[in-house]
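Here the complex is missing one protein chain, while the rest keep their positions.
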Amino acid sequence: MTPHILTRSLDRAATAFVLIVAAIGVLIPLSNLLLPQGSMFQVPTYLVALWGKYVCYAILALSIDLIWGYCGILSLGHGAFFALGGYAMGMYLMRQIGSRGVYGNPILPDFMVFLNWSKLPWYWYGFDKFWFAALMVLLVPGLLAFCFGWLAFRSRVTGVYLSIITQAMTYALLLAFFRNDFGFGGNNGLTDFKDILGFNVQAEGTRAALFLLSCLALIIAFLISRAIVASKLGKVLIAVRDAESRTRFLGYRVESYKLFVFTLSACMAGVAGALYVPQVGIINPSEFAPANSIEAVIWVAVGGRGTLVGAALGAVVVNYAKTFFTSGPLAPYWLFMLGALFILVTLLLPKGIVGTFNSWWEKARHSSPDADSAAREDGIGAPNAAE
Amino acid sequence: MNVMDTRATSAMLYLDGVHVSFDGFHAINNLSLALEPGEMRAIIGPNGAGKTTMMDIITGKTKPDEGTVLFDGTVDLTRLDETRIAELGIGRKFQKPTVFESQTVQDNLLLALNVDHSVRGTLFWRGSKAESERIDKVLETIRLTDARNRLAGSLSHGQKQWLEIGMLLAQDPKVLLVDEPVAGMTDVETHLTAELLKEINRNHTIMVVEHDMTFVRELGVKVTCLHEGSVLAEGSIDQVSSNERVVEVYLGR
Partner (left out) sequence: MFANCIDRFRALFLSILLLSCLTVPALAGPFEDSVAKFANDEFSDTEAAIGEVAASGNALASPIISALQDGRLSADPDSKKVFITRTDGKIVDAATGAAVDKLPDNAAAVRLNNRLRRTVEAALGGLTLLSPDPAKRLAAAQSVFKSHEENVLPTVESALAKESVKSVKQAFAEARAAIILFKSDASDSDKLDAVAVVKARGDQEALALLTALGADQPPLVANAAASAVSSIQSNLAMWSMVQNAWYGVSLGSVLLLAAIGLAITFGVMGVINMAHGEMVMLGAYTTFVVQEVIRSRYPALFDYSLLIAVPLAFLVAGLIGVLIERTIIRFLYGRPLETLLATWGLSLVLQQAVRTAFGPTNREVGNPSWMSGAFELGQITITYNRLWILCFTLAVFAILLAMLRYTALGLEMRAVTQNRRMAASMGIATSRVDALTFGLGSGIAGIAGVALSQIDNVSPNLGQSYIIDSFMVVVFGGVGNLWGTLVGAFTLGIANKFLEPVAGAVLGKIAILVLIILFIQKRPRGLFALKGRAVEA
């Protein structure tokens, strides 16, 4: 990528976000590994894994925001891409178990031995190599999104119709992955992982490294999204979101733009899923449940759609709240709260936390007497400040 | 195509025997029309006469059930989609002003510029001096230089109409289809718009749909009156407005 794209995308807020995520990515693992246990500043290992999970969710939220916030495509099936990435990683981790499984079969994972399968199905070939699995993490969700999007966008399936068929897509995958004969462990999914690249997945050091990697992936995903949003491509996406047919009449091939961001977004979701699985230790078909995908959409809505920082923030805030409430005495009321969150955010806070803050900030700035001229000078260099 | 009417080869836009129906309703009925290169044509007619549907057909939004639609004498527009037709050089202003409200005036024009419209091209786009000069020029033409960094959504109705015309200019098409450009404008604005269109007409072919007869008269161009999906009368504004059928179905005087 040419440097001008990078410089253009790094405004003050973006730089601050990158620096904060980088600091968290370094400090939390360091405190976990270096400080003595029980120290006030030592982050316990379970928290490292939990926050690692949040970071993966933040990547998923970014991917949803990229298509929904900027291009107006509401996917209710993005959990499917997340889960596919997760399964690709899970398959690598399964094959790393080797003969340490319950049945001790060096090639076949336990569930296949249990099902009396005599040999590995062809689609499990290659997953013993990390580079192959890593490639599949990008390729499988990307390819599915490409095919799905190619069909849908070319036929101009838009709005709620698109949302519903994405939901049907993840539902179909949910049903398929629940089947034992599909070859992905049925409803138990893939679990009991031992190592990743030769390191024990349970070890503190591995967990710390995975956390750092997740933060790095979040930064990269953020920068890619930021570069897209700040480019002319980003303006076209917003144009498509606001007035699709007008954009067409200007001579833009709208379906190509949609297909590009949709596929890219699916790849990002796949990476999020792949980082999620070793930290959580399991991947099963329930990740495909339509409810999960919709929940991920609400993270973005809470944080503020159309603001990348907001999407990431929303994922962390909502999931932190989920962990907090579902583990306490308020657990039975969590679904009430989540449901109310959906309703209240759409009704009262349509711009989300960050979006509302931004417009409040803009208003505060504009209320000063010479704001108009200031904005004019400001705008030429950074026309995207408001986005 | 050998036996093609000679007019068809020379016309910029050529429609012949076009039919469209929606669920049994004949929106366009044996419509035939030709627009010469460099011509400006005003289209008038009552509501439901098929004016907007005709524009939909030319720009590829609606496919005709039968009939010929040719651009530049050779290109069959019925086989192409909106994007391709726009790329060929047919620009359109909508009846209801449609600008990208959440983007600045300047960005609206930037999006309209007829430069590389591919995904790759826009992703790696970097502004050039030529582009910003063109935008400056258009802004000046549509009198929005001072509003260049305002969000398009915050413009007045008339300004939005002009911004949309400005987007057409930035697009620099061979043919401009302009649907009701002066709806909701003050008299002064209407006059300025007429001047603007005449100015643009110097090097563009224009088809303009309008109800405002003062405006049409001010343009001083050939007028076509549509009724129930086909041409009712064609000629100068005086000829058309004295046509008995036109008076009966449209002007009502």
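First chain written, first letter: the chains are A and B, and each begins at residue 1.
The working rule: a residue touches a chain if its C-beta (ideal position, glycine included) is under 8 Å from a C-beta of that chain, and two chains touch if they have at least 3 such contacts.
What you see is a predicted model, and the numbers here were worked out from it, not measured in a lab.
Across A:Ala14, A:Ile294 or A:Val354, the residue that sits in touch with the chain not pictured is A:Ile294. Within the complete assembly, A:Leu335 is the residue of A:Ile107, A:Leu197 or A:Leu335 that touches the hidden chain.
Here one chain is not drawn; of A:Gln167, A:Ser214, A:Ser265 or A:Gln279, the residue touching it is A:Gln167. In the full complex, subunit A touches the omitted chain through residues 68, 74, 76, 148, 151-152, 154-161, 163-165, 167-169, 171-172, 175-176, 178-179, 245, 290, 294, 297-298, 301, 332-333, 335-336, 338-343, 345-347, 350.
In the analysis below, only the chains that are shown with their structure count from here on.
Centres computed as Cα averages put subunit A at a distance of 43 Å from subunit B. By the touch criterion stated above, subunit A contacts subunit B in their complex at residues 2, 4-5, 228, 231-233, 235-236, 238-239, 242-243, 245-254, 256-257, 260, 375-376, 378-380, 383, 386. Contact residues on subunit B toward subunit A in their complex (touch as defined above): 59, 61, 81-83, 86-87, 91-92, 94, 98-104, 106-107, 110-112, 114, 117-119, 122-126, 148-149, 151, 167, 171.
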